[in-house]
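I'd like to ask some things about the structure below.
Note that this complex is displayed minus one protein chain, with the remaining chains in position.
Chain nomenclature is as follows: A and B, assigned in order of appearance, with residue numbering initiated at 1 for each chain independently.
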Amino acid sequence: MQKRHFIDIAIKWLFFGAAATSVMVLLGIFGMLLFNGVKAFAHISLAEFFFSSNWNPSAYGKPSYGILAMLTSTFLVTLGAMLLAVPLGVGAATYLAQVATEKTRLILKPVIELLAAIPSVVVGFIGIVMVGPFIARVFGLSNGLTALNGAILLAVMSLPTIITVAEDAIRSVPNSFKEASYSLGANQWTTLIKVVLPAAYSGIIAAIILGMGRAIGETMTVLMATGNALAMPRGFFDPVRTMTATIAIELGEVPYGTTHYYSLFAVGALLFLISLVVNLLAENLAGRYRYKL
Amino acid sequence: MKPKLAVRNLHLHYGTKEVLKGIDLDVPENNIVALIGPSGCGKSTLLRAMNRMHDLNPEAKVKGKILLDDDDIYAPGKDVVAVRRKIGMVFQKPNPFPKSIFDNIAYGLKIAGENNKQKLHAIVERTLRSSYLWEEVKDDLDKSALSLSGGQQQRLCIARAVAVEPEVLLMDEPCSALDPISTARIEELMLELKKQYTIVIVTHNMQQAQRVADLTAFMYFGEVIEFAPTRQLFDAPQMELTANYLSGNFG
Partner (left out) sequence: MSKYTHFILISWAIFAFSCNSNHRHVENLMIKGSDTEVNLALTLAETYMATDPNISIAVTGGGSGAGIAALINGKTSIANASRPMKAEEIDLAHLQGVNPVATVLGMDAIAIVVHPQCPIQNLSLQQLGAIYRGDIQNWKDLGGADEAISLYGRQSNSGTFVYFRDSIVRAEYSTQVKQMNGTAQIVEAIKHDVQGIGYVGIGYILDKNGAQSKGVKVLAISRSAQSTAYMPTELKNIDSGLYPIVRPLFQYTNGKPTGRLQLYLKYCLSPEGQALVKQNGYFPVSEIYWQQNEQALNRKHAKATLH
């Protein structure tokens, strides 16, 4: 009895420790980003940081630290990626979970999961030599190093996440919901759209958020494939330089302790906050609509 | 009298396991037929065969005929959706959709093309009243159906099935999750519904069968052992198996 009790307590603490550690690491990272990021504002005005679209810290003349252009770039690329990946991913997940035969599923699943194993450098390279030129040809541009290129590549990269998580969610919708729908005279598609997908809503949202996280945070691919021009993008056909690409490009050369160094942490902290807000928002949405649709 | 629903030499296999072994059963119109028998004898399986629920399960193979108004629902090219619209079902476990109470009931009507708000409201109220749920939920029609108690959920499922006005209603132990008061109400409801619908009910409650059923079928290992008017089956069973079962010697 004593021993049993001891084991129970030990296991409880072990799990608590694991949970606490991950929370601490997360807080630690955010704290570190914030601590360093805040120092940037000793020399940069908040107004410049948030409302100027000029980012040029290692300038020939006076350095500038406006993030509006890269914020827009990140937004543009992520939005584009989600516009492509969500219908495709949820569609594929629905197909795999509800329509495909077991045999097809067994072939398709590993292929889709393999997509996730392609290193981002390789995806970026494909963006430069294949997707980019293709975009250029289709839309009559001189080159394809555009937000659209990044969006397409990021869509492909977030597809495995979206498909896998969404398929699980759709698959775990109890059969009894489907039976109820069929018994009321619904056909397969009505059942799918009106019952199964809404019932899997929160899981599908989670899938989209995870995919979006992948897209927002992805660095190497956008760094290679979107052209990285500093100008404010006017649309999907302009080159963009995202927040992640900026950090990756500049952190390597920046001397420690300079305004430039701290400003990159500020960008990082903002990126972290954006992901956090997106997650919270999504969780809230998922919770709110869970039983309403 | 011509039966509303007639099962003819129905065989059903789950994979290689034969679960229904040549069932014959006539369900007269505006009657309640009860299916009784020990657990695992195939009652639910038979009931589900009556509105082609087994179509969803690639393991299940059906042979034989089920005639609705002399029309085989398993005939090749038969419109399953139309069949199910005429034969509604209430399942053993309550399975409301994760939607609002209102949307649960309106669902079957909406997919059938009914979009008139007023009409929907009227039907929702009428069916909720008829399943004795109206007073409990009338102020919470927008609330999730999953927030209801098990018994309330089952009554909601009955209301949902009734709302689309099927010709035949299949009920698989509809009262197994209900308290005696709700059970009494459901039984009352069945007797009321009988005037318009034909009902097949699976039950483990012998008193319930005797209270509501006009005819009762005793099933055993995938076969209908005895099928007779309820009074007769309970008071003077013809088969020894039936007598044993009713006297509680097994099952």
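We take it that contacts are C-beta pairs under 8 Å (C-beta built on N, C-alpha and C of every residue); 3 or more make two chains touch, one makes a residue touch a chain.
Just so it is clear, the structure is predicted and the values come from calculations on it, not from any experiment.
Student: Give the labels of the shown chains that the missing chain contacts, considering the complete complex.
Tutor: A
Student: Based on the whole complex, identify which of A:Thr104, A:Asn143 or A:Ser172 touches the chain you can't see.
Tutor: A:Asn143
Student: Where the complex has a chain not shown, which of A:Ile67, A:Val86, A:Val123 or A:Leu223 is the residue touching it?
Tutor: A:Leu223
Student: Could you tell which one of A:Gly185, A:Pro239 or A:Gly268 touches the chain left off the display?
Tutor: A:Pro239
Student: Based on the whole complex, identify which of A:Met24, A:Leu83, A:Leu114 or A:Val129 touches the chain you can't see.
Tutor: Candidates A:Met24, A:Leu83, A:Leu114 or A:Val129; residue touching the omitted chain: A:Val129.
Student: For review purposes, identify every residue of chain A that touches the missing chain, sorted by number.
Tutor: 54, 56, 58-61, 69, 124, 128-129, 132-133, 136, 142-145, 223-224, 227-232, 239, 241, 249-250, 252-253, 255
The rule is short, and it goes like this: only the chains that are shown with their structure count from here on.
Student: What is the distance, in whole Å, between the centres of chain A and chain B, each centre taken as the mean of its C-alpha atoms?
Tutor: 48
Student: If we count contacts the way the header does, which residues on chain B are in touch with chain A in the complex?
Tutor: 51, 53, 56, 81-82, 84-85, 88-89, 91, 93, 95-100, 107-108, 111-112, 144-147, 157, 160-161, 164
Student: What residues of chain A sit close enough to touch chain B in their complex?
Tutor: Contacts found on chain A: 174-187, 190, 194-195, 198-199, 290-293.
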